[in-house]
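Only a single protein chain was left out; the remaining protein chains are all shown in position.
Take a look at chain A:
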Amino acid sequence: MTAMSHDTTASRSIFSGKPLRILIGFILLVNGMFPALWILFTSLKTEAELTVKPITWLPHAPTIANYLRAFTDQPLLLFLFNSFMVAILSTALTLFISVLAAYALARLQIRGRDLILSAIIAVSTFPLVTLLVPLFEIMRALGLLNTWVALILPYTVLSLPVCTLILVSFFEGIPRDLENSAMIDGCTRIGALFKVVVPLSAPGVFTAGILAFVNAWDEFLLALSFNSNPMLRTLPVGITLYQGEFAFPWPVISAALVVGIVPVAVLIVIFQERVVSGLTSGGIKG
């Protein structure tokens, strides 16, 4: 949709020539994939193989024993469930709120529109870490500590600015006529928003949704601080706080990490172009 079409623009570099290009492609792949691949290899090794020196690279006798242990030693399935629910619910809330706000900013005559947009950009750079104490107190006062809601609300704020900015630019691209005629056909303005504007902006809504999901899936500090009950841990917190009897249980950890990487990797593989356009448009426009 946006600036990602390679044909009309220059693809140039200081380097050229085919063998060099293959080498460079290889470097890029190793840089991006090696850490995840290495943790996959680790997760498939037996405990004995992991304590051999010098270390082996590819697993000699691949086993799924570590995966079985990852799910039985700790409630990994529950961590996954918590992460999914928190991420999906906060994504839904983010989208709902940012669709409304973006429509107002893209379509309605608002005095101080530029001020509101500046405020949104300022919020997008807001260090949520600094609000650890007051948010902790507010969640405690509202009885929300050790609930999903304690995370859903801050995560929504985390993604709200980016999603709103992406949606504003998509909504501005939808011809007003389409909405107007829907309203003549008896739609209310809100009806036209959800029946005409949002469906036509589906790619933008999708992009915003994926970014919100990944933000929530990745968050660590608030999840660590607000939910002390082990049953409410999200995946990143749950895995980090896995403790063995004596040492950090690397075989099991690596299996759990692979389990945690797969959902996001799938999302990224399927929607890679959407994600890139969302990230870069948000980035360049601020």
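Quick note on the criterion: a contact is a pair of C-beta atoms (placed from the backbone, for glycine too) under 8 Å apart; a residue touches a chain by one contact, two chains touch by 3 or more; residues count from 1.
Definition applied: contacts and distances are computed from a predicted model.
**Student:** Determine which name in "Carbohydrate ABC transporter permease", "Pyruvate dehydrogenase E1 component subunit alpha", "Ubiquinol-cytochrome c reductase iron-sulfur subunit" or "Heme ABC exporter ATP-binding protein CcmA" the UniProt entry assigns to the undisplayed chain of the complex.
**Tutor:** Going by UniProt, the chain not displayed is called "Carbohydrate ABC transporter permease".
**Student:** Please identify which residue in A:44, A:80, A:166 or A:182 touches the non-displayed chain.
**Tutor:** In the complete complex, the chain left out is touched by residue A:182.
**Student:** Applying the definition given at the start, please give the residues of chain A touching the unseen chain.
**Tutor:** Answer for chain A: residues 3-4, 6, 9-16, 21, 24-25, 27-29, 31-33, 35-36, 38-39, 42, 50-51, 53-55, 57, 96-98, 100-101, 103-105, 108-110, 116, 118, 121-123, 125-138, 153-154, 156-157, 160, 164, 175, 177-178, 180-185, 189, 214, 217-218, 220-221, 224-225, 235-237, 239-240, 250, 253-254, 257, 260-261, 264-265, 267-269, 272-273, 275-276, 279-280, 283-284, 286 touch the chain left out.
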